[in-house]
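Inspection log for the structure reproduced underneath, given as structure tokens.
The complex appears here minus one protein chain, its other protein chains still in place.
Labels run A and B following the written order; every chain starts at residue 1.
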Amino acid sequence: MIFIKNAWYVAAESHELTGNLLGRTICGDPIVVFRDSNGAPAALEDRCCHRHLPLSLGKRTGDKIQCGYHGLEFDKTGTCVSVPGQKRVPPNASVRPYPIVERYRYIWIWPGDPDKADPSTIPDYHWNDDPNWISNSGYFHVQGNHQLLVDNLLDLSHVQFVHATTLGADGVTDAPLHTYRDADQVRIERWIMDKKPPAMFATAGNFLGNVDRWQLISWTAPTHVVIDAGCANAGTGAKDGNRNEGITVYSNHTITPETNDSCHYFWHHARNYRLDDTELTKFLANAAQTAFGEDVDILAAQQRNIDSAGRHWEGIDINADAGVLQARRVVTKMLEAET
Amino acid sequence: MIFIKNAWYVAAESHELTGNLLGRTICGDPIVVFRDSNGAPAALEDRCCHRHLPLSLGKRTGDKIQCGYHGLEFDKTGTCVSVPGQKRVPPNASVRPYPIVERYRYIWIWPGDPDKADPSTIPDYHWNDDPNWISNSGYFHVQGNHQLLVDNLLDLSHVQFVHATTLGADGVTDAPLHTYRDADQVRIERWIMDKKPPAMFATAGNFLGNVDRWQLISWTAPTHVVIDAGCANAGTGAKDGNRNEGITVYSNHTITPETNDSCHYFWHHARNYRLDDTELTKFLANAAQTAFGEDVDILAAQQRNIDSAGRHWEGIDINADAGVLQARRVVTKMLEAET
Partner (left out) sequence: MIFIKNAWYVAAESHELTGNLLGRTICGDPIVVFRDSNGAPAALEDRCCHRHLPLSLGKRTGDKIQCGYHGLEFDKTGTCVSVPGQKRVPPNASVRPYPIVERYRYIWIWPGDPDKADPSTIPDYHWNDDPNWISNSGYFHVQGNHQLLVDNLLDLSHVQFVHATTLGADGVTDAPLHTYRDADQVRIERWIMDKKPPAMFATAGNFLGNVDRWQLISWTAPTHVVIDAGCANAGTGAKDGNRNEGITVYSNHTITPETNDSCHYFWHHARNYRLDDTELTKFLANAAQTAFGEDVDILAAQQRNIDSAGRHWEGIDINADAGVLQARRVVTKMLEAET
């Protein structure tokens, strides 16, 4: 399995961790994620070093995890601190711990070299817990490689075809696309000027006429995509910075590899207008859940076709792939650097 | 996967294609089959040359297929004629087209070298749309290699055991068997003289006493089997050509490889008597559906046992396999010629 390991990935949404032991496979590793007695998150290899049972089938006792098979206990660093029936713990008895940080309502994990884990490099998703924004979030388990989902988000020309009845609207693919790259980031910008608003925005923003619409995608390696998507009344200067007559949604996505052909898909939507409108919140949550579910079906069908084609198959690229290709180049370099 | 590719296979029954895009795997290839705006059938590789999505998840626009992911459009020859967001189509943008012909209420496809596809070699199944005959048809998805199903049909001694309560009757296996081979055809003939009629024929023909019964099998490589099965009052000269006191059913079968261990099974039954008797038609349709369903279960169990045995396993042959062995020899030669 091929993954960039030296990277922060989302292991779970904060609300998924209460008193439970959450077992989840990340970059091919079985991992148990939990909170200690103070609520701080911890992550250990989800496989007892004695007889392989997933620790997530055991229980938490104070700040320790007790294996559900023979009762070995592990502290938060993965060190075995107690073996029933004997006073001495074998010196090599331990499971692997993973660096973990809670931020932006996400539990972030670092599956690679722990010495390289620097929390200051966690990508910015502040919209998800910023009091000036209101956000909806959700999770999908995807039966496709994580890169396919990154590709999907970096080429929004698919919106017109996959999400025709939800996010989509005509005219997207005709708008010019600009791609910028620096270091481990790629930005892809598209402005669709003076067109009808798509269904979701029309409802949310009560637009009567045409709009100037923007899709500003920012990808941070390896799998983090922030999309500033919005529209304003046509001709009111949105492109030049005046968005007072428009609405913005941050459609943010972060993807965690599970296996070679599956991944975890975390998304949230955040807006900074009509914060108290719970009806609108519900409407946008449903719209996002429906639209992203359409992508999930696409990705699974893609993966099946890739698997059946075998390695010899090569596809073609189109202009809309400019951002995808830039990002893939960054990923290839990072993979080479790791191996 | 090992298939004879230079051959006509049934991709679908005619009635399966209305306005839909039918995705079906044939000889290991994912293929989308559809009708153009004039109702003429067409078949393309079911995998967009851009990002692998099955084209069968897209939609038909006029005579073109539009991919459901990024909107690339392909004409009936598989040429990509439009890419959203750009004026120029990449010169190598295309998917593979397959020769296709509609005949005898079947859609025939040629998965091999298109230059060798000669519609005059489509095997004769005229009974299926001949106004002098009335026919029932059906489809089974079989979890076994196509050759196992051909074997099944070329050794009807199984009828006595697998179809004891439907098609079967005692005495079949004791009757002498004659096998004839020429080029890519094998004929297997069995006459069962002066015996009780099997249940289905007894009901259909109202026979009061014994019958002379025939099973005349004609196999055309690689997977096409026509069976002229009938019976007449015993001693009325059916064997010498007088079938006026009997009834005939053409029990026809054509099999399309899907993968190494699965296939598509198309069958029809045709008779040339009591054409207006809809009760009889219903009775025969049910009888066939039930009986062939018994074969489908057998084939899946066979395949599982073959898989678990591995390659080292070798079985024995019996006299009743004469036709099977002739046909397998033809298939081996054809496979060698292709590779």
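Observations on the structure shown:
Everything below uses one rule, namely that a contact is a pair of C-beta atoms (placed from the backbone, for glycine too) under 8 Å apart; a residue touches a chain by one contact, two chains touch by 3 or more.
Source: prediction; values computed, not measured.
Residue in contact with the omitted chain (choice from A:P90, A:P176 or A:G209): A:P90. Per the touch definition above, the residue from A:P54, A:P99, A:P197 or A:P257 contacting the chain not shown is A:P54. Note that of B:M1, B:A40 or B:A309, the residue touching the chain absent from this view is B:A309.
Residues 25, 28, 30, 46-54, 57-58, 66-72, 83-86, 90, 92-93 are the ones on subunit A that touch the missing chain. Although one chain is not displayed, subunit B still touches it through residues 148, 151, 155, 157-158, 160-162, 173-174, 177, 298, 301-302, 305-306, 308-309, 313, 315-320.
Rule of thumb we're sticking to: only the chains that are shown with their structure count from here on.
The mean-CA centres of subunit A and subunit B are about 48 angstrom from one another, to the nearest whole unit.
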